[in-house]
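Removed: one protein chain of the complex. Kept in place: all other protein chains.
Chains here go by letter, A and B, matching the order in which they are written, and residues are numbered from 1 within each.
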Amino acid sequence: MDAATNMNNNAQATPNWDKDPVLSVEHLTMRFGGLVAVGDLSFNVGRGDITALIGPNGAGKTTVFNCVTGFYKPTEGRIVMRHGPGRQQEDVDALTDSGQRWKTTGNGAVYLLERMPDHEISHKAKVARTFQNIRLFGGMTVLENLLVAQHNPLMVASGFSIGGILGLPGYKHAQQEAIDKAVYWLEHTNLVDRADDPAADLPYGAQRRLEIARAMCTRPQLLCLDEPAAGLNPRESAELNELLKYIRDEHKVSVLLIEHDMGVVMEISDHVIVLDYGVKISDGPAEFVKNDPKVIAAYLGVDDEDEIDMPEVREDIARVSKDEQAGDAAAPAAKKKAAAKKATSKAGSTKKASAAGASGAKAATAKSSPKASAAAKPAAAKSKAAKPAPAASEVKIANAGDYPGSQPHGLRKAREGGANNLTRVKGIGPASEKKLNALGVWHFDQIAAWKKAEVQWVGSYLAFPGRIEREEWVKQARVLAKGGETEFSKRVDKGAVPSSVPGKRGAKPASKKTTGKGGKA
Amino acid sequence: MEYFVQQLINGLTLGSIYGLIAIGYTMVYGIIGMINFAHGDVFMIGAFIALAMFLILTTVFGFVFLPVVLLIVLIVAMIFTSAWGWTVERLAYRPLRGSFRLAPLITAIGMSIVLQNFVQITQGARVKPLPPQIQGGITLMEGGANSISVQLSYMQIIIILTTIVLMAGFTLLITRTSLGRAQRACEQDRKMAALLGINVDRTISLTFVMGAALAAVAGLMFLLLYGVIDFYIGFLAGVKAFTAAVLGGIGSLPGAMLGGLLIGLIEVFWSGYFSVEYKDVAAFSILAIVLIFLPSGLLGQPEVEKV
Partner (left out) sequence: MAMNGSNKAVGTQPADPNSFAASVKDAATAGFLVAVLGFFFIGVRTDIAPGGLDLKMRWGAWIVSILVVFAGRLLLNLFVFKTNSPITQKFASSMPGNGRFAGAGKWMMRALFAFALILPFFFITFFPNKDRQFIDLAILIMTYIMLGWGLNIVVGLAGLLDLGYVAFYAVGAYSFALLAQYLDIGFWFALPLAGILAACWGIVLGFPVLRLRGDYLAIVTLAFGEIIRVVLLNWYEFTNGPDGISGIPKPTFFGLELKRGEGGFADFFGIAYDPIQRFIFLYYIIFVLALITNFVTMRLRRLPIGRAWEALREDEIACRSLGINTRNTKLTAFSIGAMFGGFAGSFFATRQGFISPESFTFLESAIILAIVVLGGLGSQIGVVIASIVMIGGIELLRNLGFLQQIFGSGFDPVQYRMLIFGLAMVLIMVWKPRGLISTREPSVALKEKKRIGADMVAQGEGH
């Protein structure tokens, strides 16, 4: 490990990508019509690092790539490519003001990629890329593919074709050099035996390697790889890791890659940036990102059917259950025993999951429990009131203040007649429903009463900011709370939505009848 | 002013004809993504069939009641021209489905040459004049001492009305019937449509048939309006109709009609106010300008380059 990587692990020091960025993306925004694919995104790519850009499908990773390599012109933002060490901030600012596209500096040169056409980005700024769906010249041989990549130096050597037509000797020499370079990369990608075969003839894994070799033949300073491990078998994947490390260590080329294969990302990345819905949600060394709960939630997708292992929520739930037990103990006059038991058992089941999940949670719970149990008392007292003030929830979340907005009012347990089936709201799956229940949200009318502040709080607490607005939970809940139906809820009732729970209509909202099939059993 | 209104009427009439041909281009382009180069010649075939049928009815059978004659001619021309459209697709395009993109364009050019020369050989190279059949009209503005009177002839009324009726019927066909749905499915993804049980070959054939039927209507109107046809009318009309389709946004039916009307107006006004000799240059220049600056046309969907 070189010094830079070591420093990355040390959270205190400035990381390499902030100290010596080869590429800086600053406030990048890309809109397609009304759709914001990337919104105000900023990140740095460290020189000599392997940087991974990860995120769920549709997070905007490829859009970022296309902006960096000039295939899209960003709506807003600045993309700086630096040759030579350091941030060269003065030069970058001077260049930005000058209106030029690039500028040579004392340390090397700086380029503003958003001002350059795609071919210049490759030719001048030395940014090479590969494509998600491989784009080779299928009808040309492997060797020809690599010579096309050396087009610009060869054009100069051939005297812009005029010397070449006349058969001047300079070009022959240049071509031989180009072939040697191609062979070098073919050797390092195990393709030298296939040099004279058409590229379309190669197996998939070899085509991926050839695309990397072709990109390397342009002598880049930054290599952008769009899902290089997609479709590779484990052995090929391991070879790819070695190749990328070789490119980084021996050729001092910085690598920026989009990847879904976490094995590849975690093994080779010095720096990981996580996008979700066009917004950066995490940025740091692989170790840091791996444990970032927002990443886990976003990456695994919160509305999946599976129980989501999200440390923060887990901890809170554990806390709540502790509070409940404490509260029950403190208040012997528990009125609704059955309901309380149900809540406890539910919390217990979540606890079990959490125990299996992380051991660190326990310590945190233990630490915070005295404070929490103390706070639980007034909450228990307040619950006696028929209509509790919306400000204070019956459910206490220890670090509620850490999230923007305000915590919505929560009920300890569902009202008489049981909870509503929240999965009838589009966007709420069983996992989210459980988490909402843990917050004390059992009924549609509770969601319907959320204001902007509550929406914001829940969104950030559950680590999917923006989703509640986008999926219009509140609006849906309003309809459902009045006993109405939405298109989605009809489909849920028919059992057509696999991620929701059909057949279980829950309490009839609004109507006081208790004909529902009961809450969650 | 009178001159302007008169040119406007003439332009709309000519534009209706272009629009009807343009629909054939736009539909075929929408569904199989090729320029049916022979479509202009199918229009020419339609005009010849209409002429022959008209003569058969009037001289051989001695029919004299014009509305009935024209109706029969229209129907016969549509049916027989559809057969030509179907055959062209079957012979020259279907075998090349799935081949590289240039191949059907080459056969289309070949087919265009074949149709032109076939008609030239069987019907002769000389122009075929037909005396005006529908005369008279409504005088909209009386001419004064220094102005001409504005005439809306019955012929022009018939052309514009027929076009409107056909367009309405056609829009219903495309938007409401299962055939229209199948067509749109094939436009989106032919392979998937086939997997979902749509008979893609049949759908494409029917698209050609419909395009040819409309071209036949345009052919009949051209014959009645100008009274002169020859084997070469298809080329220019075809290029102009294609321009109309591109101008309106290729793949869009209302776009084709709109484009047709615009091209008709431009051509008529250009000849009326600038020069008759260069009216084709005007049409071709518009084609180039539209493609360069507005490749998705007025009503078409812009294409985002996929990287």
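Throughout what follows, a residue touches a chain if its C-beta (ideal position, glycine included) is under 8 Å from a C-beta of that chain, and two chains touch if they have at least 3 such contacts.
It should be emphasised that the depicted structure is a prediction, and the values quoted were computed from it without experimental measurement.
Undergrad: If the hidden chain were put back, which of A:W17, A:F43 or A:F71 would touch it?
TA: The missing chain is touched by A:F71.
Undergrad: Residues on chain A that touch the omitted chain in the whole complex?
TA: Listed in rising order, the touching residues are 69-71, 118-123, 128-129, 131, 135-141, 143-144, 147-152, 154-155, 158, 160-161, 164-165, 167, 171, 175, 179, 183, 192, 195-198, 200-201, 214-215, 218.
Undergrad: Hey, which chain B residues sit against the chain that's not shown?
TA: The missing chain touches chain B at positions 33-35, 48-49, 51-53, 55-56, 59-60, 80, 83-84, 87, 91-92, 95-96, 99-103, 105-107, 109-114, 116-124, 126, 128-131, 235, 239, 242-243, 246, 277-278, 280-281, 284-285, 287-288, 291-292, 295, 305, 307.
Throughout what follows, only the chains that are shown with their structure count from here on.
Undergrad: Just the number, please: Cα centre separation of chain A and chain B in whole Å.
TA: Centre-to-centre distance between chain A and chain B: 52 Å.
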